[in-house]
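Quick one: this structure, given as structure tokens, is what I'll be asking you about.
A single protein chain has been omitted; all remaining protein chains appear in their positions.
In order of appearance the chains are A and B, and numbering begins at 1 in each one.
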Amino acid sequence: MASQTKDLEKLVQQEYKWGWETLVEADTIPPGLNEDVIRVISVKKNEPQWMLEWRLKAYRYWQTIKEPTWANVHYGPIDYQAIAYYSAPRSNQDRPQSLEEVDPEILRTYEKLGIPLREQEQLAGVAVDAVFDSVSVATTFKKKLEEMGIIFCSFSEAVQEHPELVQKWLGSVVPYTDNFFATLNAAVFSDGSFVYIPKGVRCPMELSTYFRINAQNTGQFERTLIVADEGSYVSYLEGCTAPMRDTNQLHAAVVELVALDSAQIRYATVQNWYPGDKEGKGGIYNFVTKRGKCQGKNSKISWTQVETGSAITWKYPGCILQGDNSVGEFYSVALTNNYQQADTGTKMIHIGKNTRSTIISKGISAGHGQNSYRGKVQVLKSARGARNFSQCDSLLIGDKCGAHTFPYLEVRNPTAQVEHEATTSKIGEDQLFYCQQRGIPKEDAITMIINGFCKQVLAELPMEFAVEAQKLLGVSLEGSVG
Amino acid sequence: MATTATRHDLFLSHFARQRPQFPGGGQAWLDRLRQEAIERFAEAGFPTTRLENWKFTNVLPLTRTAFQPAAPKLDGLTREKLGRLPLGRLDAARLVFVNGRFAAELSSFEGLPKGARVGSLAAALEEGNARLEEHLGRYAAYQPPDRAFVALNTAFLNDGAFLEIPQGALLEKPIHLVFVSVSEAQPVFSQPRNLILVGAGAQVALLETYLGLGDGPYFTNAVTEIVAAENTIVDHYKFQLESEDAFHVATLQARQARDARFTSHNVSLGGRLVRNDVNVVLDGEGSESALNGLFVARGRQHVDNHTLADHAKPHCTSHELYQGVLDGSAAGVFNGAIIVRANAQKTDAIQHNKNLLLSEGATINTKPQLEIFADDVRCTHGATVGQLDPDALFYLRSRGLPYPAARNLLIRGFAQTILERMKVEALRVELEELLFARLSGSQRFGEGR
Partner (left out) sequence: MLTIKNLHARAEGKGILRGVDLEIRKGEVHALMGPNGSGKSTLAQVLAGRDVYEVSQGEVLYDGRNLLEMTPEERAHAGLFMAFQYPVEIPGVSNLYFLRSALNSLRKARGQPELDAMDFLHIAKQKAREFGLDESLLKRSVNQGFSGGEKKRNEVYQMAVLEPRLAILDETDSGLDIDALKIVANGVNALRHPDRAILLITHYQRVLNYVTPDYVHVLYNGRIARSGDKNLALHLEEQGYAWVEGQAPERPQVAGS
């Protein structure tokens, strides 16, 4: 229609900038899944018996269950036998002990992504665990954190070095029986990050994991576990990208968070997996289970996510509010453009007294994008004085996209206070013209409108990443507003 | 069910008996209107909880009572006594209806603009006013089965207010319609019917108050139709202050033309079983409705508010806020429907319902109902159910306020948003007093004044 719509659309159509591939020799096991494959993974990782048994239990259970179909997303059948379940850069076979031993190609990859891993170039105040395909290749600032008793390492390392902690908390929030994808992850997960913050310690820097899928036809199944002991605090951020390929790749991660008495965890995700091309070809299937347990009194977990990538996103970071007065928060911006689909939201389960939860969800749909918010607020009988506030806003750009809201509310305690707000609006010519008539140039107007819409969520991100996220939203939308 | 059927028959036989005395009989359109309405009522019967719109309101206690038509009498009501009733001294033109009949001797018409027609509907029906045929019964639908009370009122079309505000008139004082039910030995019913036509560009504030002076149950079934022409400003207040033995069912139906702004303030404090329907049709581009509601119930009171904002044209706005305070074993219902018709692009609809439950026994059923057929709209809805904040209560008490005063202060704070929206200052001040008296436990409105 009008040229303004075209401009909006153009803005949305910008190319994916992270789509190159790194040529490194990889040690990839052939596609297919059976108990032997799981044993191979476990052997490669030199795992103790209990770890292998847990994997096998998960695998056996997985064979008895079916892929869920309730989400408002559509995709062809996934052939789980055609996926390779393990891929690692060959140079990583004996995990490098220092950055000097890391394959320079991989270091360059992270530099190109804006995540320098070399000590002198590291991002000030951010410790990074870099995960390349199935394994962690480097972790920065480890020593400094160790001095405070903070453990920040790859999951594989944690299994070797801190088996008692892993054994105690693994699966305590997301059991291996949780759901189809989480169960698959439990069977085949390769690596991920592990964090433990001891009692009373406030982690002095942002911890961050940067995930990169590189190899073709592999699935990525990482697993992250963060335990914040009594009175501790940690802020954690994950980022992710992948090369452009015209086949779909599966990413089925699990994140478990545990907050003990008065502990606080902030977990932020800037998800920018390859979304597929303009025709909807290729892209990552991002089927992720993330859950936090506010186990202790006065504990707090907040999830912030900016989801701009992936062909399909299926993700519901939730909080189990078990401790009295505990707080769960969910702040989300999900953007779907072209043929992207997102079914995302949260689950807040109020168990303890005076537990509180806040849900702010902002969905932006452009092109043929389909964006669903699916949220569940459950107030159990025991949750006297529980409070929830939910706000779900949808922004439509163009008239071929869709926004859907599925709020579920289950209140079993009469003293609960539950509030829900929802809006759906269309950005477009009207808003742009209004800004332009007041003298504001079109590009500035678009940025202003999108940022205004996402403001509440971006404010929850650590400063450096908020700026990144803003740019990312702008880029992902390029070509769609006009 | 047998009982319901009987009372339904009872009203049919009242209709048959009263019909010859209805004003304006013999005019074909009017006879036909009454006839169609009674037929619809006969078919539908009183609504049951099987109807979606009556799911949470059981009218059995009403239909079990053997109501008789209220007699046209004043029962010793004088201007002086009237002045002591709530809002009896409000500076306004005042039309008083006792047991549903116009009482000219108690009414006054100060401050009305030239060309305004303000008076009894019965009189207008008798004289065969042509405007009635054009408008009466054209807006408040009585056909659907869940509109049986509107059908009943339409069948019994008798008296109420007929107001015609001329084009461009700016009314400085509100028009106050007072509906008083006086005591009878047995349960009685009255069915006021109001038609209000507001000419283009006119600005007017209207107040309906409903009160009961007797003991024992009675039943008021009121219907008000408002037609707001282009660019009109209409502020409508309805204060339902019936006795706690009363049954009160009322429908307010407004139609707005281009650029018309209509505000409804619907306040329910009294009644044993209360059902309010507030329906607006935004039938002209640029029209705007504000629907405000406040209901306070205690004991075994049941208050049901149903609202409907029907967006029929583009660029219309409806902003709605209903607040409920429920104590004792009182039950509240809020159902807010918003319809956005296919061509009603750029609709801006906001709906909020906030409730305060003061006791474990009080209940609220709240339901937003959005039906959107246009794609470029902004619709927001929200509902809250909460209790008094114990921290705030403790804070006030620690400052020396006794518990009841602290509690009342917080409730008043809760209701403040609605009160603030009332532009007629005198009206708001008096309502605040009524609210306070109510919260302090007074049984009947207007006592001890």
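Here, a residue touches a chain if its C-beta (ideal position, glycine included) is under 8 Å from a C-beta of that chain, and two chains touch if they have at least 3 such contacts.
Remember, predicted model here, so these are calculated numbers, not experimental data.
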{"item": "Contact list for the unshown chain, restricted to visible chains", "value": "A, B"}
{"item": "Among B:R147, B:R258, B:K354 or B:H381, residue touching the chain not depicted", "value": "B:R258"}
{"item": "Residue of A:P68, A:G200 or A:G452 touching the missing chain in the full complex", "value": "A:G452"}
{"item": "Residues belonging to subunit B that touch the chain removed from view", "value": "168, 170, 201, 203, 230-231, 233, 258-261, 286-288, 290, 315, 317, 319, 346, 348, 350, 378"}
{"item": "Subunit A, residues in touch with the chain not shown (by the definition above)", "value": "1-4, 393, 423, 425, 429-431, 433-442, 444, 448-449, 451-456"}
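Heads up, the rule we're going with is that only the chains that are shown with their structure count from here on.
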{"item": "Inter-chain centre distance, subunit A versus subunit B - centres from mean C-alpha coordinates, in Å", "value": "52"}
{"item": "Subunit B residues touching subunit A - in the complex, by the definition given at the top", "value": "346, 357, 360, 375-387"}
{"item": "Subunit B partner contacts - residues on subunit A that touch it in the complex", "value": "396, 399, 414-426, 430"}
